[in-house]
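Just one protein chain is left out here, and the rest sit where they should.
Lettered A, B and C in written order, each chain numbered from 1.
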Amino acid sequence: MIDFSLPPELAELQARVRDFIAHEIIPMEADPRQGPHGPELALREDLIERARRAGLLSPHASAEYGGMGLSHAGRAIAFEEAGYSLLGPVAMNVFAPDEGNMHLLEAVATPAQKERWLRPLAEGHIRSCFCMTEPSPGAGSDPSMLQTTATPDGEGWRIDGLKWFITGADGAGMAIIMARVPDSGATMFLSRMDAPGITVERSMETLDRCFPGGHGVVRFDGLRVGAGDVLGELGQGFQYAQVRLSPARLTHCMRWLGAARRAHDIAVDYARHRQAFGKLIGQHEGVGFALADNEMDLHIARLAIWHCAWTLDQGGLALRESSRAKVIVSEALWRVVDRSVQVLGGQGVTGETLVARIFADMRGFRIYDGPSEVHRWSLAKHILRGAAVENRA
Amino acid sequence: MIDFSLPPELAELQARVRDFIAHEIIPMEADPRQGPHGPELALREDLIERARRAGLLSPHASAEYGGMGLSHAGRAIAFEEAGYSLLGPVAMNVFAPDEGNMHLLEAVATPAQKERWLRPLAEGHIRSCFCMTEPSPGAGSDPSMLQTTATPDGEGWRIDGLKWFITGADGAGMAIIMARVPDSGATMFLSRMDAPGITVERSMETLDRCFPGGHGVVRFDGLRVGAGDVLGELGQGFQYAQVRLSPARLTHCMRWLGAARRAHDIAVDYARHRQAFGKLIGQHEGVGFALADNEMDLHIARLAIWHCAWTLDQGGLALRESSRAKVIVSEALWRVVDRSVQVLGGQGVTGETLVARIFADMRGFRIYDGPSEVHRWSLAKHILRGAAVENRA
Amino acid sequence: MIDFSLPPELAELQARVRDFIAHEIIPMEADPRQGPHGPELALREDLIERARRAGLLSPHASAEYGGMGLSHAGRAIAFEEAGYSLLGPVAMNVFAPDEGNMHLLEAVATPAQKERWLRPLAEGHIRSCFCMTEPSPGAGSDPSMLQTTATPDGEGWRIDGLKWFITGADGAGMAIIMARVPDSGATMFLSRMDAPGITVERSMETLDRCFPGGHGVVRFDGLRVGAGDVLGELGQGFQYAQVRLSPARLTHCMRWLGAARRAHDIAVDYARHRQAFGKLIGQHEGVGFALADNEMDLHIARLAIWHCAWTLDQGGLALRESSRAKVIVSEALWRVVDRSVQVLGGQGVTGETLVARIFADMRGFRIYDGPSEVHRWSLAKHILRGAAVENRA
Partner (left out) sequence: MIDFSLPPELAELQARVRDFIAHEIIPMEADPRQGPHGPELALREDLIERARRAGLLSPHASAEYGGMGLSHAGRAIAFEEAGYSLLGPVAMNVFAPDEGNMHLLEAVATPAQKERWLRPLAEGHIRSCFCMTEPSPGAGSDPSMLQTTATPDGEGWRIDGLKWFITGADGAGMAIIMARVPDSGATMFLSRMDAPGITVERSMETLDRCFPGGHGVVRFDGLRVGAGDVLGELGQGFQYAQVRLSPARLTHCMRWLGAARRAHDIAVDYARHRQAFGKLIGQHEGVGFALADNEMDLHIARLAIWHCAWTLDQGGLALRESSRAKVIVSEALWRVVDRSVQVLGGQGVTGETLVARIFADMRGFRIYDGPSEVHRWSLAKHILRGAAVENRA
């Protein structure tokens, strides 16, 4: 039943989050407690407290863990609004990688693991990180190149290896760690981050500055984890990564859609007030067409997100759909932000507006969770295999 | 209620049209009764008879006139399938401009006008044309430049002027004619095409060859129409044009989506069988990525169509939405067809496959019903006027 | 010595060809003796006679064979001007494949072969074709897949195989044929086209209509050639193909540059005269920017051609340079022609101007002589091999 309307409860949620972001979070954007590796702890706690008071903390989590149990379509609505401020996802506890980690724990963890890790995550008391990516010659775009090992050691395991691009590592309370187990293969483990044998060697300098804890280089040197710290079953690491994969990709799309809409709104506002060559710059087609293209790109990004979210809500992994959505959305939104910079002229590359910041923060989006090239390669394989062009859009 | 599923009756219709096109129409594509100005009358009658027997003639018309009274969403499903063959829209009587003319007559005509013109159109007995566009300095992209006049003359009117790009003119049974009435402004009139004072001076040579009757230059030289031949009210011509506008634009999108999907399918098939440099050409990323991009462009085209169709089904003119959809779809599908040509290599520009034909037929799509530039200009005006970015995707 | 000026003799030649095309050839464009497979023989003879009288026939040929012995840079100047009319290259005898074939014969043929074939070619008395491409599973983009065989037979050879996309086949007087010789490998042979054992099975339907003789499917079924009909040495076929390759690619670029400039000029003229929405359409930035982009694309195309021509004039095969130029030029000119169509609006896709014809004729340019994808692949190999980025631009 082709339908693009929002059910009343989602329309209400959308309005509520929009209002919350506008009145509670955007005024915090000038807060100086932010650095090259994201908002500092004290700022984060202030933001979370605001979301908690507004009843908007962790809306994606199940009711059992304090959330609203939003469907993927519901997340599409709420996360776009959250993303309208770069601080919104932090406030509402829906930023990466925590949001995806919570999703994975809900799907795979034991009750005891959930109580230990999911509850404090959902309640905003700790942050987490997801330790998969490795420097060359380890696992990057190609996860099969995994080098980190988990060696049986008494009743538990000893983990050794080097990871990087570990978002949120600095300051995280827990880690999900992908390591290779002899004879079993890739396996996920849970660990507290302050355990002996884990070192955050450094935070990487990055163009983006919106992720709490930045992106760390993390060394595992004889980290001991117990038998109860295996997440799910031995050798199922890649399968679980796939459970996490499509939703995690898609929530990136949702949040960045909000950010791109923000950049566009700033550009529109400028085009409606700045004069050049005898008229408002927005009345120059060179600018007006850019704004029209922005509107179209925001539209197709939203449609692609909604379609993929709906597909996930029907069940299934939606790997092909989420690859498609990731490429469509990340490239469309990048065009929006790049055009918004250009419309602003000189100011576009300065701190006079938020657009330069969104521009720098968003460049990684076409790379993280699989560069466009890897997704196109994967889509091509589906197509050549003869999988039918889908009926469902 | 965000939903991308088809209700059972549409799913059934989709399957039925797909089957009809595959088994009844595609085999007719090699029929020689086609020329530079579209399928000839005898071929058209054969095709229509097939659709009639299959119960698929004029599905967009109301039940009163023999159709299924499809919603816009329903048309999106049926017309995409029809478009999969360049002959499909002719067979099912859903090609331009007749489909849009029927839509307009249902909305505006008197019962007597409907009985005289809508019924034989819906039953496939006659074709029609829509006489609006004029050569310079008359009405092109800017309809306000209308030069054709309708002068009061006894109880009726005398029409004088020159039109061109009149699709379907040669062989049409009736015409809707836009002319300027003194003191009233742009007004639509109905006339039989064999009336004295109408001359189809010539058929224009065009890249496309899929429109029955081609595109004519039509001269009105003292054409007499009666008082009862005014369509709707005097001076309302541009308003009625808007009633026709969004749906007509959008059904173009639907049909060409089918055609582009056809081109893509042919390219995929080739990529799965032709070898070069030691592997299937589809296994070269240069080709595989093109197919992936095709799939993504088909996807966003379909989503944009569905969204605009749904908006029309909620009522309203959807002018902004249909401008947006027209640009998104026409540009996305053009990329699909251009890539499909490229994937086929040398064969792409030959008659060895249907792709070169679709390529030539489709180039006008970025121009007809408003070039992309006019739509971008119109969208920019909406944006600068401060009309809110819509919630509904 | 970085220098973009023309020496006086080239400036004079440029002016002379420009004048010839404007006054002698463009008036012939409306001549009806043209069909889907190019200008007919009688038209071709008329055109050649005009060039002969103007002293502009075969200017690329050596003085010994009646030409001017133009350098590659000189060809760049003359062929661009010739290409300004789609009939210009035919008139001046510089069209494909004859121009490239003459180049190859000058480089490789024996004196006797030159007397027999090069002289009548250069004098415009016969046409030729180059028989390399084969249908699947034979040699397409990947020439190593060559299937046609030349079997020793008495003092000569017997040739068997099937070729297609053989430009100019219908009506050609001679053929250069690539075939595989046992133990030696790919070898080129010369044959008259009316020999027993050669059949032009059909002319392929193509989007382009500017090549005399169209593009044929040619069957060799026991064709006998003599010992003296080997072009150069046995097994050197691919090496000779490379001698022909870069210059042939580049002269395509030169001619199409002229054609694209023509399309642009027509669009500019239209933009300076057609009104819409209260001003000349060229004053709308949406149109003006397209014209500016055209000018920039024509500029980079010309620069890339000149650079590659200069490189060839220094000696060497210039394979990397000509791959680069082919991609840059074919893609830039395609954008020019596509924009010119769009600027013209509805007329762009009709026979009202020459632009639709140039559009259809030029689509193959991104494919013939190696699709862009094959050239990018080849460039990437050069780059990865660590060949230095060149100093010489």
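Heads up, the rule we're going with is that a contact is a pair of C-beta atoms (placed from the backbone, for glycine too) under 8 Å apart; a residue touches a chain by one contact, two chains touch by 3 or more.
All values reported here derive from a predicted model rather than from experimental measurement.
Chemist: May I ask which residue of C:328, C:341 or C:354 touches the chain that does not appear here?
Modeler: Among C:328, C:341 or C:354, only C:328 touches the chain that is not shown.
Chemist: For the chain left out of this view, which of C:22, C:107 or C:292 touches it?
Modeler: Counting the whole complex, the residue in contact with the absent chain is C:292.
Chemist: Residues of subunit B in contact with the chain that isn't shown?
Modeler: 284-286, 289
Chemist: Please give every residue of subunit A in contact with the chain that is not shown.
Modeler: Where subunit A meets the chain not shown: residues 133, 136-137, 140-142, 145, 164-165, 204-208, 215, 273-277, 284, 286-287, 341-342, 345-346, 348-352, 356, 359-360, 363-364, 366-368, 371-373, 376-377.
Chemist: Provide the residue numbers of subunit C that touch the chain removed from this figure.
Modeler: 1-7, 11, 14, 73, 76, 261, 264-265, 268, 271-272, 280, 282-283, 285, 287-289, 291-293, 295-296, 298-300, 302-304, 306-307, 309-311, 324, 327-328, 373, 375-377, 379-381, 383-384, 386, 389, 391-393
In this text, only the chains that are shown with their structure count from here on.
Chemist: Greatest Cα-centroid separation from subunit C: which chain?
Modeler: Here the answer is chain A, farthest from subunit C.
Chemist: Counting only Cα atoms for the centres, state how far subunit A is from subunit B in Å.
Modeler: Whole-Å distance between the two chain centres: 41.
Chemist: In whole angstrom, how far does the Cα centroid of subunit A sit from the Cα centroid of subunit C?
Modeler: Computed from C-alpha means, the inter-chain centre distance equals 52 Å.
Chemist: Touching at least two other chains at once: which residues of subunit C meet that condition?
Modeler: Correct list: 284, 286.
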